[in-house]
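One protein chain is absent from this view; the other protein chains keep their places.
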Amino acid sequence: VERCAYVAGCDGVSTVRAAELLGIEPSGTIPHSLVLLLGSATEALRAFDEVIERKFPRVALVDTFGDEKFESLEAAAALENPPAAVRLDTPASRRGDFGEILREVRWELDTHGYGGVGIFVSGGIDEEAILELNDFAAGYGVGTRIAGAPPVDFALDIVEIDGDAIAKRGKESGRKDLLRCESCRRRIIVPAETEERLCECEGRFDELLEPLVSGGERAAAAPQLADIRTHAASEIAGLGLSIC
Amino acid sequence: VERCAYVAGCDGVSTVRAAELLGIEPSGTIPHSLVLLLGSATEALRAFDEVIERKFPRVALVDTFGDEKFESLEAAAALENPPAAVRLDTPASRRGDFGEILREVRWELDTHGYGGVGIFVSGGIDEEAILELNDFAAGYGVGTRIAGAPPVDFALDIVEIDGDAIAKRGKESGRKDLLRCESCRRRIIVPAETEERLCECEGRFDELLEPLVSGGERAAAAPQLADIRTHAASEIAGLGLSIC
Amino acid sequence: VERCAYVAGCDGVSTVRAAELLGIEPSGTIPHSLVLLLGSATEALRAFDEVIERKFPRVALVDTFGDEKFESLEAAAALENPPAAVRLDTPASRRGDFGEILREVRWELDTHGYGGVGIFVSGGIDEEAILELNDFAAGYGVGTRIAGAPPVDFALDIVEIDGDAIAKRGKESGRKDLLRCESCRRRIIVPAETEERLCECEGRFDELLEPLVSGGERAAAAPQLADIRTHAASEIAGLGLSIC
Amino acid sequence: VERCAYVAGCDGVSTVRAAELLGIEPSGTIPHSLVLLLGSATEALRAFDEVIERKFPRVALVDTFGDEKFESLEAAAALENPPAAVRLDTPASRRGDFGEILREVRWELDTHGYGGVGIFVSGGIDEEAILELNDFAAGYGVGTRIAGAPPVDFALDIVEIDGDAIAKRGKESGRKDLLRCESCRRRIIVPAETEERLCECEGRFDELLEPLVSGGERAAAAPQLADIRTHAASEIAGLGLSIC
Amino acid sequence: VERCAYVAGCDGVSTVRAAELLGIEPSGTIPHSLVLLLGSATEALRAFDEVIERKFPRVALVDTFGDEKFESLEAAAALENPPAAVRLDTPASRRGDFGEILREVRWELDTHGYGGVGIFVSGGIDEEAILELNDFAAGYGVGTRIAGAPPVDFALDIVEIDGDAIAKRGKESGRKDLLRCESCRRRIIVPAETEERLCECEGRFDELLEPLVSGGERAAAAPQLADIRTHAASEIAGLGLSIC
Partner (left out) sequence: VERCAYVAGCDGVSTVRAAELLGIEPSGTIPHSLVLLLGSATEALRAFDEVIERKFPRVALVDTFGDEKFESLEAAAALENPPAAVRLDTPASRRGDFGEILREVRWELDTHGYGGVGIFVSGGIDEEAILELNDFAAGYGVGTRIAGAPPVDFALDIVEIDGDAIAKRGKESGRKDLLRCESCRRRIIVPAETEERLCECEGRFDELLEPLVSGGERAAAAPQLADIRTHAASEIAGLGLSIC
C-alpha cells in the first residue's frame, strides 16, 4: 500500500519498515502517546523541539486533551518561533463539521498574529475530505483510507499511566475487557475489574483479549497457518453458517 | 411558544419575561458569558456555588474553553460535593456523534467515581436528538427547535473582553463587521479593523450591523411599521424580484 | 403572523382584531355563511351589492352550492355591471387540477363576454400554488399557509339552518358528534342523533365536543393554565406514553 | 378488448357493436348529451324514466352542470321512487380526492333518507381506483383503462347547442379550431372565430380539424393504407427525425 | 398490430395472414426449425440458397447450436458469395451485453474479410435496444414489443426430432409436462415421462397441457365464449379472490 501511495504522488510514508523497503526516509509528527506521557500538548511540543534536529519542521498535535482552538493558540506561542503547523487529528465523535473547525482555527491564528502557522490534518482523511478542506489545510496525514480495500480501522492507544486511567479525547480511559457471550455471541466492553460475567441471555462471557507484548517481549509465538484456518472455520461455524 | 411548551409538559422556561407572563418561576444554568468573564468553567461553577441559594441544583457548563471529557472531570471535583450535573452545550461543529461524546463523558465520570453526576444537554436539541440521547442524558435544555415554525437561530456571544479577542469554542473571536456588497449583494464577515471595502465584483461594501445597546441604553428608537414594510419591499426589490 | 405578512408585502389582512393592532383597515369578501343563508351565490352577491359602500370592489363567491364554471357565469350576469372578480375557494376534494379549473373559468368568462371579470382564489394557497396559478389568477386570499409553522387547519362552517341539514360543497351537513373511544381512543364523527355509543373494541364512546358559544354568550369560562397543563399530561398519558 | 373484459368477469359492455359480436345485450346509463339537451340532470332522469322499459334500473347522471352533492340530492327526489343509483363521472380537474367526494355524497344521501340509492362511478377508473372506492361505490363503468395498452383517451362532447356555447363541467364551451404552426409545430386551441393565424415564431397556423360527419353523412371517404403510411412518414419527418 | 406497425414505418410483416389483410407481400428469414431439422446453420443456409428465388436476400441464422461469433464466420464462408447478413436471435439467457456481442461479431467478420456481411438482430427488440445497437446492426426483426400493450411472450419450439431430445440454445430439450398442484396451485415443468405426481404440499398434480394439433388436424373444437368466461371465473376463484 505504501509503495502505491508513494508512486501515485504522496510526499512520504510514516511506517519505518515501509520506508526501508522503499529506500526512502520515513516522516511523521508528534504522537498522542508523547502528549499523554508529558501531560500537555505544549510540553510535548517543547520536548520535541529540544531533541529533534532542526531540519525537521515543528508540528504541534493539538487535540489530545483540549479543544483545537485554544490548544492551537497555546501551541503557536509555546516556542521561541511559532511552529510550522498545528496538527488536528480530531476524533470522529467531535468532528461535526471539520471544515468549520478548520475555518475557526485559521481565524483565531490569524486574529492573534500567527498567519504563518499552517494547519495539518489527519484522521479518516479521504479524497472527499481533501476536496472539502483544501481551503484551510496545508497538508494531510492519510491513513487506512488510502488503501483500495475497505479498511478495518484499529488504533494503539494509551489508556492508563502508572495505574491512573487516562486517555485522549474520543477514547475511554482505563483497562478494559472485551467479552463475548459464548451463547448469543454478543460482545461488550467493560472496565477490567468488572466482576459480573453473565450475559443477559444467561450465557457465560469469554474474554477475547490476549496480550501481544508483555515486559517488552512478544507474549506468545505466532500461530501456524493451519491453526488460523481451523480457528476461522470454527468462528464461522459459531455464526450458525457453514462452509462445505 | 413558552406557554405551549409548558402546557405540553416542559418543566420550566428560562426566559424571565415568559415566566412572568405564565406566572411561574424561571429556571436556568450558568451562561457561557460567566465562564468567559471568570476565565474557566471551574471558576464559574465555584462563583455560582458561592452566591446562589442552596435550593437550586449546581450544574457545571463544560464546553466553553475545553473538551467535554476533561472539563467534566474537573467540574466533578471542583466543589466540596460533586455538582448535580454537567451541562454539555457542544457547538455543532464539534458534534460529530453527540451520543458517543455522552457515552464517553458518562464512562469517564463513572470510572473516576462520579456516578452521581448527571449529564444535562442543550443546543439544537429536538425530538430526534432526545430519542437518541436518552440513554445517557438526565435532562435537556431545548431552545428554538421547540417552535412549530422552522427557527431562525441567533445567539448573543461575547467576542472581546477588555480589548482582548476571546470567544467560546465554536465562535470566532474579536469584533467583526458584517458587510454586504451594494452591487452583487454578497455578504462577508471580516475583522472590524479591515480596511479593504471593495467586493471582488468591484462593488462597494455596506456595513449591515447597527448597535442595539450602547452604554447600557437602547441605541436608537424602534422603527415604525410603515418604515419596516417599506424597508422589506426595498430589500426584496434588491433581490431582482418584485411584488405587485 | 399578520404583522409579518403585512411587513413582507401582503396588501391587507382580513382579521378585524389584527387590523386594529396594525392600525390599518381590514379587507375581505363574501363569506360562505351569507350564501348559505340567502340560498344562492347570486342572491348573496346582490345583497352585498345593495348594502356595501361603492368604494369596495364586488367579488362573487362561486363554490358554495354549484360548480365554479356555471356559478361564475351566473355571477358575471347578476348585477347591472359585471363584478370585479369571482372568488374560487374550491374545496380540496374537488381540486383535482386547480389550474385547469381556472383555465376553464377564464375561457368561459371570455367566451361569454366577461373578459373584465378577474379570478380571485383562496383555500390552501401557498407559494407553490401561486407560481402555478399566476397565469389565470388576479389575486389570492392566503390563510394558514402563510405561517412559518405547519398550520393546524380548522374552519367555522354552517351545517344546519332552522333545523334543516345543509352545508357547502365539501362539507357534510347536519349536526354531528365527535366521539372518542375511552378504551382504544379511536375517534369517529356521527350524526348527532346516533344512538349507538359502543366502539367495535367494546369500549364506550365519550363525546369530545363542547359548546363554545350559546345564545350569543360564551358558554363557559376559559380554563386556567395549570388546568390545561394537567389536561395535556392526562391526554398524553392516555396515549400510552409518559413524561418524566 | 370487450371480449377479454367480458371473459375476465365484467358484467356487460356498453358498445353496441361489441355486444353484437359477443352475442350479448349491451348496457349503459344516461349520457351527458341528454342532460345538455334537456337542460338539467333532473329533466334527463325524468325523460329516461318516462321512455325506458321498467326492467332497466334508473341511474341519474349528476355531474354535467352542478356539484355531485346537490345534484345527487335533487336526483334522489326527482322521481316517484328514488333511482337505483346516481352516477358520478366527475371530470379529472374536479377530482381532488374522489374517495372524499363519494364519502360526502353517501353521507348526504343517508342524512336525507336515501340510504337505498347507490353510487355508480365512471371516468378514468382502473384497478387502483376500484380498491380505493369500494367502500362507497356500488358499481363501476370502466373505459379505456381496461385495455392492456396505455390508452389514448378521446371523447365526443357537445360544445354548442343552437348556436349557444355550452359544455359540461370540465370542458370548454363553443366551437374551436385546433391549429398547428407549420414552422415550429406548436399546437393551440382557439375559439373558432379567432382571426389571428400567426404563431409567435412568425409561422403560419394550419387548421388540423376535419369534419367527420356532416348532415348525418360521413364527410369524406376513408383514406387508403398507402396514403396513411405516406402521411405518417411525412409527419414523422416533420419532427426532425427520420426513418430509413 | 401489424397494420399500425406498417403505417408507422416498418418495412414489412412476417405473418402471412397479416400481410394478406394489408395487401402486401410477407417477408422473413430462416426459422430455427429448419436449422434443427437439417442439423447445422450452414446446412440450413445452403438449403435456403438452393431453393429460394434469387430476388430474396440470403440471411443466415447463427444462434441455434453454436456461438454467434464462430457460426457467423462459418456462415460467411458457406456459400459461393457471402450472404447479405447473419441474423442473431440470441436467447435472453446468453444476452449479457448484446452490444458487445455485436461489436465482436462485426470485428471478426471484418478481420476475416467479410466487411460486406451485415448483422440483422431479433428477439425482444424494443426502442431502447435499437438505440443501443444501431452502431452495429443493419436491420431488426421486432416481435411482441411493438405492441402498445405489455406483451405475453410465447414461442413455438421443436424439442424432439424422431424421438431424440434436441432443442435450440436457450431451450430445454425433450417432451415435458406442465403440472399444477390442485391444492397449492404451484406449477412445475418436468420431463414427460416423470412418474411422480405428488406436490411437496401433498396435493395431486394436474396436467395443464392439451394438444392443439395432432396428425396435422386441430385436436379439439374451439370452446364457446360462455365456457371461457365460466372457466376464467373458476380459475380466479381458485386464487382465493372473488368477483361479484
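Order of writing sets the labels: A, B, C, D and E. Residues in every chain begin at 1.
Here is the rule we go by: a residue touches a chain if its C-beta (ideal position, glycine included) is under 8 Å from a C-beta of that chain, and two chains touch if they have at least 3 such contacts.
These figures come from a predicted structure and were not determined experimentally.
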{"item": "Touch criterion as defined above, residue of E:34, E:75 or E:101 at the omitted chain", "value": "E:101"}
{"item": "Chain not shown: contacting residue from E:112, E:204 or E:231", "value": "E:112"}
{"item": "Hidden partner chain, touching residue among E:57, E:141 or E:170", "value": "E:170"}
{"item": "Positions on subunit E contacted by the hidden chain, ascending", "value": "65-67, 69-70, 90-98, 100-101, 104, 107-108, 111-112, 165, 169-174, 191"}
{"item": "Touch residues of subunit A, complete complex, unshown partner", "value": "3, 6-9, 22-23, 147-150, 225, 228-229, 232-233, 236, 243"}
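What we mean here is this: only the chains that are shown with their structure count from here on.
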{"item": "Pair joined by more contacting C-beta pairs (B-C or A-B)", "value": "A-B"}
{"item": "Duplicate of the D-E contact set - from A-B, B-C or C-D, the pair where over half of the pairs recur", "value": "B-C"}
{"item": "Mean-CA-position distance for subunit C and subunit B (Å)", "value": "41"}
{"item": "CA centroid of subunit C to CA centroid of subunit E, Å", "value": "63"}
{"item": "Two or more partner chains touched - positions in subunit A", "value": "none"}
